[in-house]
Structures are given as C-alpha cells and as structure tokens.
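Note that one protein chain is taken out, while the other chains of the complex remain in position.
Read from first to last, the chains carry the letters A, B and C; within each, the first residue is number 1.
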Amino acid sequence: MSTALRKIAEWSRRPKKFGRLLMLPLTIVQNFVLIIPFGIMIFLSFTTWHPLAGVEWWQAPIAGLPNFVKAFADARFQWALIRTVIFVATVVPIEFLLGLGITLLFLGEFRGKKIFTSIVLYPMMVPLIVVGLSFFLMFQDFGPVNLIILKALFGGETMISWFLDPTLAFLTIMLADIWQWTPLMFLIVYSGLVSVPQRLIEAAKVLGASSMQILRRIQLPLIKPLIIVALIIRGLEAFKVFDTVFIMTGAGGPGTATETISAYIYKLAILYNNLSYAAAVSLILLVALALVTRLAIKPLAVKPE
Amino acid sequence: MAKLVVRNLRKLFGDFEAVKDVSFEVSERETLCLLGPSGCGKTTTLRMIAGLETPTSGYIYIDEVLVNDVPPQKRGIGLVFQDYAIFPHMSVFDNLAFGLKVRRTPKHELTARVDETARLLGLSDVLHKSAKGLGLSEIQRVAIGRSIILDPKILLLDEPLSNVAAKVRERMRGELKRIQKEIGIATVFVTHDQLEAMVLGDRIAVMKDGLIEQIAKPDEIYAHPHTLFVADFIGSPSMNLIECELLEKEERVFLDAKDFAIDVIKFAETIKKKATGPELIMGIRPEDLSMSKKKIDPKAIRGEVQFIESLGSSSIYHLRVGQRPLLVKGLLEVETGDKVWVMFDLKKLHLFDKKTEVAIW
Amino acid sequence: MVKLKLIKVSKKIRKEQVLRGITFETGDKELFVVAGPPGAGKTTLLKIIAGLVPLDEGEVYIGDELVNYKLPAERGIGMVFETPAVYPNRTGFENIAFPLKVKGLRDAEIKKRVYEVAEFLQVTHLLDRKPHTYSGGELQRVALARVLVRSPSILLLDEPLKNLDAKIRERMRVELKRLQREFGITMIFTTHDQLEAVAIGDRIAVMNKGVIEQVDMPERTYNFPKTVFVGRFIGSPSMNLVDCTLRETDGRWVLDTTEFSIDVTHLKDQILAKSTGPELILGTRPPDVSVAERPLSEQSIEAVLELTEALGSEKIAELGVGRVILTALVPPTFDIGIGEKAYIELKREKLYLFDKKTENLIICGLT
Partner (left out) sequence: MARMEQMLKLVARYALLIVTILWTLGPVIWMISLSFKPPTEWYSPNIIPQRPILDNYVSLFISTVPIGGTYFMTSIAEAITRPFINSLIIASLSTIFAVLIGFLAAYGVSRYRAGGTFTIFFTLLTRMIPGATFVAPLMVYYATLRLLDTYQALILLYTAVTLTYSIWILKGFIDEVPAEWEEAALLEGAHPWRVVTQVTIPLIKGGIAASALFIFILNWTEFLFALVISVTQIVTLPVQISMYASAVGRMYGPQAALGLIATIPMVIIGYAIQKHLITGFTFGRVR
C-alpha cells in the first residue's frame, strides 16, 4: 500500500477527523452561497444603501434601525404577511383532507388501481410555473372555466373576470396550489397507511375491528407523527408561494390583492431597487420563520417509526 | 366432538403447495403444537384456522360448526402473533380493551373485564402504562390478555418466542406454560423449536413439507418416532442415524453398518415383514448409548473421542467409529483422543426403512 | 503460534462505558467463547480486536505483537458478522472471491481456492446464485466461506447462529467446531446462548455489562461459578438462587431462608471470613435437587409440586416451598401429580453460597 493510500486508510479510522473531511465540500459551498449572503443581508438591513446612490454597498454607512421602523409601520408588508398566512392556513388543511379522502378511495384492491394512482400523482410532476400557466389559461375570460364549467352549472353566458376581482384572483392561486399538492398529501398518507405493519392490522381484524375501525383506531393514530411532519413541511413550502402568483396575477394584482410575502420582497428588491429595505424585511421574516422552525424541528428530528 | 377439527386442509400459493393435506383435532383444554422447520407450512395452517388465509380445499370446524366462510372476528379465536403485534400507540388498558371497544361493550362491563383479565395475567400494575415501554414478558401477557378477554374458544399462538434471547425465552416459556394451565383454553401453538414443543404441548404434530409426519404425545413422539424425519427432528442432540444393511449369514441375522454389526436374530421376522428391502437406517439416541474405556460387553464397538461438548450437567461426546461420527450423551471420565467402547441397548434401537423412511419398530 | 491477548481494554461509546478493563488471553488454536446477554458488549469487543473500532485504553496483542495501531487489514483476522457479509448484488462466487480479488490474485488461482473452500462448506451449488435465494443457514455458510478463503489465523464469529432455526443452529455449531479443529484456527465466538457456549467452547468468558466475570473451562463455569451472574447465566434450567441470612441460634450457625434453613456451623469461620455481611444468596442447580414422595432424611424439605415440563430425556419440576420456588430436574419417569406434596433433598456438596452485596462466590459445597 502506498504511503498516501495508507494515510487515507488510517484517517478513515479516526471518525471525528475523517467525518469532518467528508463534510468539507458541503461546508465550503454552504458558506460561499448561503452564509456570506446572509451576512450581507444583515449588513444591508442596517443601511439605507441604494444601487444608484453612487457608493459601493460595503462603503454605505450604518444607519441604524430606520428600515425596521419602516417595516413595522408598513401596511403593505403586514398585509402581504397576513395574506400569505391565510393562504397557508386555507390551502394546507384542504390539501390534507382531500388527500385523505383520495386515500380512502384507494384503500383495498380494485381494477385499474395502478393506472388511477399514476394519474392522480401527475400534478406533482408539473413544473410550478407551468401549473400557474395552465390555471392562468383555464381562468381566462374565454377559458374553459367560464365557457364550460360555469355554463354547465348555471347555464347562460356567465362571464366572470377572475383575475380582476381581488378575492377571486386569490382563489384561483389557491386552487392552483391545491391542485398541485393534494397528490403529495395523498401519497404520504397512503404510503403511511400501507406501511403500518400487516400483523397489527390482522391482530385488530381478529379482535373484531371493521376496516373503518382499523383505520380510525390503528392506522391513523400510528401515522399521526408522519401526518404532522407532512403538514409542517407542506406549510413551510406553501409559505414560499411565488411562481403561481408571478405568472397568474403578475406578482400580486389586481393592485396588491394577491401580493404574497415572497412577491412583495421580490418587488422591493428587483422592481423598486430598494435593496436595503428588502434585506430588512427578509431578516424580519427569517427571524419569525426560525422561531416557527424551532417549534417544527422537534417532530422533524424524530423519525416516525 | 373436539373443539377444533381440521380436515384435509390444503393451501396453494400460486404453484407452491404450502400445505398439502393436514388433518387433526384439538379437544377441550388441550394444547397442540405444530412443530417443524421453517417453510413446512405450520404458520400457513395456523393462519387458515384463524381465517387470515383461505384454504384451497379442506374443512375447519370450531365447536362442530364449519367455519370456512366465517370471517376471523366471528370464529371465536384468539391469535397471538410472532412479534406479539400489540398496538404501540395505546396503553395496556386500551390494548386489552380493544376487542371489547370495537364491539361497543358498555363502559362498566368493559372496565370490569379488563380489570379481571389484568389481574389474571398480573398486569394490574402496568395497566395505564404505554405499550411502548413494556418488557418482553409483559408484552407477551398483554398479547395473550388481549385475545382471551373475548373468551375465545381456541387460542392460536404463532411462534411467540422465536425472536427472544435464549435465557429470556426459557423464562417466558415457563410463564406461558403457567398461563396456559390457568386459562385452560384449547390451544394451537406453532414453533420450530422441538424443546418448546415438548414443554408446552399436550400433543405434538410434527410437520414437514406441508404434511403431518406424526401426531402424538411428547413422550410418545420422543420414544417412538414414526418416521426418520421425526426421529431426527425431535431430541437434542439429534438421534444417531446410521445406514445399514440386513444380512443373513450362517444362521445369524445382523445389521451390517460396515464399521460394525449388530445381531438382531430375535427381531429378524418383524424386520423382514415390514421392510421393503435390506437397506435400512438404524437410529439410536445419544443418551441411550453407553460407553466405557474398558471392554466390558463383548458386543461393544470401538470408537475414538473426537471432541466433547459440555452441557454442564452432562456432555455430548463426538466419537468416530470407523469412518462415521457417533454421538453419545452422558457424563463420563473420558477426554478428547481417548479410545472407548460403546454399547448398544437393543431395546432402545430404532429402525427405519431407507426407501420409505418409515419406522419398522 | 497465534495467541490473542487483551490487556485492560476499555471503550466508551457515546457516554456509555461499553467495555471495562477486559483482560484475557486465548491459547493457540483454541475455541474461545465470549458469552453474555444482549448488550453485554460482545460485538464491540470483537470489533476492537479486529481493529474496526478504535479502543480508548488498553492493549491488544496478536502473538507477541502489539496491534493497537495496525489497520484491520494488516491483522490477519477474519470476522463473521451477525448480519452475514454477503452482498446481495453479487453471486455466491463473486462474494467468496471478493477478498482474493482485493489481494490481486490471478483468476485461475481465485477460482481454484473458491471452489476448494466452497466444497468444504458444501456451498458449491450456491456459487452461481444470488444471495436472496439462500436460506438463513446457507447465507451464513457463504459468509463463512468468504472469510475462510483468506485462511485467516484468527477467526472472530459474532453470534453467527443467532437468526437460525433451532435444529440448524445445533448442526452448525458442531460443524463450526469441527472446522476449527480441522483448519487449526484460533477462534473467538460470541453468543447469548449459554448452551452454545458450553457446548463448543474450549474456554468461556462470561461477560455482563462490559465486564468479564469469569474465564474458565465450560465445566468449571458450570461447577464453580465465580459470581451470581455466572451461576444464573450458565446452565439450563437456571440455577435456583434463594436469599438467606447467616444467623446463630442455640450455638448452631444456620443459613435461614425463612422457609427452610441449613446448618453450617462447621463452615462458619470460612463464611464469615469471606462475606461482607450476614446477607447471602444460596444457589443450587436443578439437577442437584432431588425430589421424592416421602422424606428421605431429616434434611428433607416439604414442598408442593406446582408444575412439570417434559423435555424428552428429562422433566423440569417446579416446587413451592412457602414463598420460595425451586426448580428441579427429574427423570422422565417422575410421576407425582401437580398440587401434591413432595420432599426435596439438596445435595450439600453442590450448594453454592454467594455474598449478596458483591455477588461473589464465597464457598462451593457446604460439606
């Protein structure tokens, strides 16, 4: 064995050092791409730097807290936040319930189960931006929702301009999210249910439980930790909603009626070039999310049995 | 009529015939052990009795009622699974009460029956603990309690001790025996461990390749195995099985095993009548052989000690007699490498037909 | 000469002291068994010997050479794991050939040696098949073949028979012993099954909670257990252990178990010298408890038969003496009915006395 190879072999027996070596590339990439920008975010948020101000950003003077003061008085920021929370709180439970409903539909054996399952999973695989696009197309004035579905339901020429009404516009964005992510909930709940050990189900069956009772008393309680994890992950994911908003309502229209927090920060940074304020708002959001994540990390860290 | 009657049970999984033709009866308060190596069909048989598998053909009667088409929960059986399958997310109380709850038993009756069962099994102290933190012995009792609380007509146990460390298994085996005596329900018990079967079974059915080879009381099965397989499977260490040939020479009839021969003139007639040919296999349990360093008996056979397995109170001596190994169990003052003389007790000798593998006597 | 020597080996894994001052030496070509309940630290011990786990303190010698700093590959050790190291994506042949390929042998040579060892272990029919078609016993055989093909000087086996059926286990253990004799290997074998341990071990180290309690020949661990744990662990059915107190009444010294007592006046000095207090534990093995319908002597103890278990060649009888339950091993012809009275006779020369606090043996045989 050559000396270099031998060295590696010896190193691999020192768990601490070798482990750290294996983590090195990860650490470098994370530092370079995530930690440094995070530092910049903090710095910027305490300045009032503007790209057109004529100085480089690192020369900008520390201005203290004006950005934060502004943010706490910024009604548009607060509304964006509230709107996003409403979005999450509406969309995630609906997705879960629908997912559970579809799961019930798929329990047991029936003809064509495999094909049906594959079809149901389809939306998950569509790029977010395309989901936005297709719902955008569906809800056009001359789109199929107006011309086919509403006509069939109410008759006549009901013509609703979905994207001009604040509430309806928000609703279409929610629908797009529900359409795309209900399958994930279905997949999680379904595979959770079938992963419950067969012997537990058989034991309950022999003891006289009906399949409904087995579901309610054995299977669902056993996958509760899994459901909680799914809800948390989906919730945090839904909180990021941006792509659909961007393409369907031009990142927030009409007015700011569908402006989510991601869309607002995007506009602050890119359209208004107000980078230091955008950084401050981002920072506030991150701190808030970190607190939520701290609460969320507990069920996440424990692997469900 | 018996509590449980199984007639000509057969089960196919695709092309594979897991159970070929199994019939037996279990009477009131009796424990029957289904014993066999893995893959012999014993668990499938049990699952058919429980109603978790549908027999390809054959009949199952419980209390003289044909139950082939009765769903598991209505058969009046209690089933204890291999890994016990207690519900990990419930307390002991909820585990015990599960069967009653799904039957919507009134609260006061439910509590009373759970308390009674818990007392019977010594679970009263852990009644409100979560099932997750229980010890193995408690888990076993919960699994049994959960079944017997519904007053089953038959209790089915599927290798309940198979995944337990040896020393613990011994203790739990004793505990199981005690519980069994106390509740006195007709029981079918599946195991691959012959010792367990001997201890727990009132009768044992030895299974191989989907068929029952012999069904009898433990001491009977031990003393008079009907087939070569049973002889080999029952008893630890295994019976010595030696191929031999029936020879007649100059008025004498003996079994010639190449390296030694045994005179069997007295039994010659019986052997000739039952055997399909001269090719036979003789069997003798290691504890039925005796040996000494000096030649006491003129018929003794010479062997050499290859190595010794010590069992504490006795030892197993691995001998070499000519070219073949021979096991002797006992407690003797010999050491590895010693030359010894082995004596056969003709009364304890088993003889099997080589072709049919059936016992001749 | 391939001996293995460990001196004061200790290991901590995540704040838990897994091994404490393990010291022993095996003989050349010895079958050395490490026996103990699950969690005693057996696997960690083997991995330290193999060099797979670094140790915290202590020394490991192979022959006369200190190997603490040697790589696993340089120690000439073969190890069979509880999870057979047979890769599911390779055939039996490829698995057994793996170590030879690593060595860089020529294909013809590899083939020859694989077939040799496969024939010896009767696995030639498995060579072209993938492991998922094997039974548990076959899997372990192939794992063994893979280790033996390198002809290691020391072979470590970590509970190799644990997941096998009872009958196959019995056969394999005899086969292993034969193999060890034939190859002349120094073998270290761990097991949680005392029967396995005493059956094949030349010597046994009984381990409990990271400590070796006794290293001895199998018969000696059975006949002269140094601690309560060894007494209970070795032997089946387990040794009867009864709490008792040493006290003086009317000038006689007796061991009082509250249900019965044993006169030990003539041994009093010996006991007092070795014990830490009057609280003792009396031990006796089931085969040394004889049971009869009628009292045989003045020392006979009255009891009630509570349970019998037939084992074929013998029977286990459980007898109640007041609150104390004693297990006896009786001949299969034993026919006292359950619930009936019986009389117990304890063989004085086979009684063990342990200190309750230190759990060490004080005296063996109260004659």
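Heads up, the rule we're going with is that a contact is a pair of C-beta atoms (placed from the backbone, for glycine too) under 8 Å apart; a residue touches a chain by one contact, two chains touch by 3 or more.
What you see is a predicted model, and the numbers here were worked out from it, not measured in a lab.
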Checklist outcome for this item: Full-assembly contacts of the left-out chain, visible side only, are chains A, C
Item to check | Which residue of A:Leu44, A:Leu100 or A:Ile173 touches the chain not shown here | outcome: A:Leu44
Next on the checklist: Looking at the full complex, which residue from A:Ile86, A:Leu121 or A:Leu164 touches the chain that isn't shown here?
Outcome noted: A:Leu121
Checklist outcome for this item: Out of A:Phe46, A:Phe87 or A:Phe135, the sole contact with the unshown chain comes from A:Phe135
Checklist outcome for this item: It is residues of chain A that touch the chain not shown, namely 1, 5, 8-9, 12, 15-16, 18-23, 25-26, 29-30, 32-34, 36-38, 40-41, 44, 56-57, 102, 105, 110, 116, 118-138, 140, 142-144, 147-148, 151, 179, 183-184, 187-188, 191-192, 195, 226, 229-230, 233, 236, 239-240, 242-243, 246-247, 250, 261-263, 265-266, 268-270, 275-276, 278-279, 282-283, 285-286, 289-290, 293, 296-297, 300-301, 303-304
Checklist entry - Which chain C residues touch the hidden chain? => result 47, 50-52, 72-73, 75, 77-79, 81-83, 85, 87-89, 98-99, 102-103, 146-147, 150
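The rule is short, and it goes like this: only the chains that are shown with their structure count from here on.
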Checklist entry - Counting in whole Å, what is the centre-to-centre distance of chain A and chain C, each centre being its mean C-alpha position? => result 56
Checklist entry - How many Å are there between the centre of chain B and the centre of chain C, using C-alpha atoms for each centre? => result 25
Checklist entry - Inside the complex, what are the residues of chain A that reach chain B? => result 197, 199-200, 202-210, 213, 217-218, 221-222, 224, 305
Item to check | Interface residues, chain B side, partner chain A - complex | outcome: 50-52, 72-74, 77-79, 81-83, 85-90, 98-99, 101-103, 146-147, 150
Checklist entry - Any idea which chain C residues touch chain B in the complex? => result 37-38, 135-136, 165-168, 170-171, 174, 177-178, 181, 192-196, 198-200, 217-219, 222, 233-238, 285, 287, 307, 309-313, 316, 318, 329, 332
